[in-house]
Structure formats: structure tokens, C-alpha cells
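Not every chain is included here, but those present sit where they belong.
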Amino acid sequence: MKTDLSMRAALEALLTVSETPLSIVTLAGALEAPINEVRKEIEALQADYDSAHEGQGRGFQLREVGGGWRLYVRQTHDWGVRQLVVNENPAKLSQAALETLSVIAYRQPISRGQISSIRGVNVDSVVRTLISRGLVVELFQDQDSGASMFGTTDLLLEQLGINSLEELPAVSPHLPDQDNID
Amino acid sequence: MAVQLESEVDFQLQLDNFEGPFDLLLNLIGRHEMEITQVALAKVTNEFLKYVKGLDAKKEIDSASEFLVVAATLLDMKLASLLPQGEVVDSEDVSLLEARDLLFARLLQYRAFKEVASWFHSALDAESERYPRTVRLEEPYRNLRPELEWTTTTEELHDIAKAVFAPKQVPEVGISHLHAPKVSIREQVGIMVKRLKQAGKMTFRQLIGDVSDRAEFVARFLGILELYRIGAVGLKQEESFSEIDIQWQSKDVDQDQLAKLGADYEN
């Protein structure tokens, strides 16, 4: 049987990686622990985070939302987070992002690996940016490879002022077949 | 394709299993449970040569030449070990020693990186089991991002696409490891013709006496063969491994033909 403190640490581990709120039942299942105890320890953690740093609380807090528990930024620190978000997300797309976007526009549906082999660099973070900007979406998963296949959105068409991808001027006929590229 | 090897243990080597000559050599030495020493190299030379014989040079053109270089060095070493140990140190002995040391050094170097690659393997493996926090920015904060300033027109996007899709400059074939500046056979022929015209007759050893570089050596050898082909020189060798005499034969050899000698090898 685990001591309370090690269960508390195990709960922290789960909360660290979870994107969605975790219900007490889910947490108890993952740790193979009684529901009552899990609830008790979760609440102890919440109090711990709220009272830390001499009562001002940690930069994150535990909140029960929609039937589950999740780590959130503590509101007090909005300012720093806002600065970080602004600094890390320039208003204009970088050249790398534009190049990647053009590859996706002309070659969709296309996987990250296929884009990489055309551009000759790793494109993971650039694709993430394009998705977060709403210009690119994951369309589906390739049945064979399991790779996510990406395409462009209506927002891109809107930004370009066109109605459909067919209005994009064709690229040169020298263009090698997709098959020859990856 | 598999090669049967002479060994206490009967085993077969699959050609595809080896990434280059060092990989093979290390494996052979490892199978005999020996450290990398001259003795070990001498012992595995036969096995290595058998393997090289089985190389499909067309299929493995990339690595075949490397295998041959290593095979040649091993053969040299084996020959040298058969010769009586004299005190004479001529330039051939020195170059043999250099080739041997180079082979040792490269083999040790290869083994060192192979060892360290296993650290990379386990570090990458271990780290892939770690869990960083990768939770997407919470909704309210996502909206804090400065609005996208879109200034790209359809034409510009098209231009970018064209540039990205344009065939990349073909990466130059890695020849820098051949290290030597390019040696021109034409040039080497010129040097040799001048000397032969003066002397009338020289041994091949004399002709290459001033050569320190392997590529130059090869160029002169090929040059002699070319000269022989157009009838500019006669070749005579009394017996295997004895001196090769080169006789300048044609005082009125076609100068055009002579000038073009070796041009086939360039570019």
C-alpha cells in the first residue's frame, strides 16, 4: 500500500500530462487506488498549490471543471503568460511557415514526413504554428502508415481572396510526381 | 548472396548485413574474439578477401571501392609479413607502414563511433519514454495571440511554391574524402614523356620515384598503360614482381594523340 505522499506525487504526474480534465474515477483506475483516497489527496494537492509560496499560491492551480480535475494557470499570472504568448507568436508568418503552407496547399493531403522531404528540413513546429493559426488542419490518418494527413482550410482561401484551391495558379509541369519524392 | 568462410565456426555472411568495409572487418575480428591488432588483421585477411570477391560491384558501387582499398591494404600487410625482415627501409616500406597505420586508425575510429552510437541508441530510447508536459494553450490565452497579419497574395504563394518545388541543386557526390586534389593523367603523361624522351629507357620504379601521393601514383600507372596502347612505349618485365622496364619507342608519335592522352579520364 502506498503512502499518501507517494499517491499525491503519482496524481501530480497524471495531471502534468493530461490535456483534458481527469475524473476521480479515471485517476483511481490509473493508480489502482480507492476512490475516496484519491479524492482526499487531490483536495490536499489543491490546498497545497493554493497556499504555497507563502500564501500567494503556485503559478498553477488545480480546478475541478466539467466533472474532472485539471491543472490551469493561476489567474494572477495572466500578465506574464500574455507577454510570453505575444513574444512567441509573431503576427506575421515566417518564410519557413509560408513555404510549408505552399507545399500543403499544392500537395494536400500530405503528411509531415512528405513535407519534410520536399523542404529538406523538419517541419513539426511550423506545421503546429499553421494549425494554431487555423490555416491548416489534420484531414485524416493515412490507413497504411497511420500518419496524419494535412490540408488547408477555408480561412486560407479567405485570406487569399479566392473561392477554391482550383484558383491557385498551377505549378510548373516539371514538378516531379509525389511518388518520386518520398 | 552469401559467402562461405574458412573458419573454425562454420558461418555464412550476408552481404547486405555489412555497412562498409570497417563494419565487416570489425565483425570478422569480433568473431575470432580478438582485439584489433596486426595479428588480427592478418588472420581475417583471407576471409575479408573472400567477401570482397563476392561483392556485387555494380549493386554496391558506393561501397565497393572502399572495400577494395581496405582489401589492398590488407594484402600489402600480409605480403610484408611474409617477406624477410630486413633493415632496408625504402619508400615502398614506408608507404606500406603508413597504409597500415591509416587502416588501424580508421578502424579504431570506426569502432569508437560505433560504440558511442549505442549510447545514442539507449539515450534516444530512454528519453522517448519520458513525458514532458505538452498541454495545448488554454482557450482564453490562445485568443491573446496577435491577430495574423496576412500580406501574401495568391501570386506570391504561387511563387513560393515554385521555388520550393524547383529541383534542388544536386548535392555533390562526396569525393572530398578522397582528399587529394584532382590529379590529371594528361599532366602526369606529360611529365613521364619528357623524362622518357630524355632517358630513352627507365624502370617504372624510377618513373614514380618522386611520387608521394597515391592518386599521382595511380595516374602515372594509367598513363603508362595509355602510352603503351598508342604504341609510344614498350613494356618488359622479366618475371612477376620484378622491375618493369619502359622503353620510349616512338620519336615521331602523333603529337595530337599524345596531347589528348588521359583526357577520357577527366571530368
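Just so it is clear, A and B label the chains in written order, and each chain counts residues from 1 on its own.
The rule is short, and it goes like this: a contact is a pair of C-beta atoms (placed from the backbone, for glycine too) under 8 Å apart; a residue touches a chain by one contact, two chains touch by 3 or more.
A quick note: this is a predicted structure, and the numbers were derived from the prediction, not measured.
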*Whole-file subunit formula (labels as shown)*: A x2, B x1
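By definition in this document, only the chains that are shown with their structure count from here on.
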_For chain A versus chain B, what separation do you get between their C-alpha means, in angstrom?_
47
_Touching residues of chain A toward chain B in the complex: what are they?_
13, 16-19, 71-73, 81-82, 85-86, 89-93, 98-99, 101-103, 105-106, 118-120, 132-133, 159-162, 167-169, 171-172, 174-176
*Considering the complex alone, what residue numbers of chain B touch chain A?*
131, 133-138, 141-142, 144-155, 157-158, 160-168
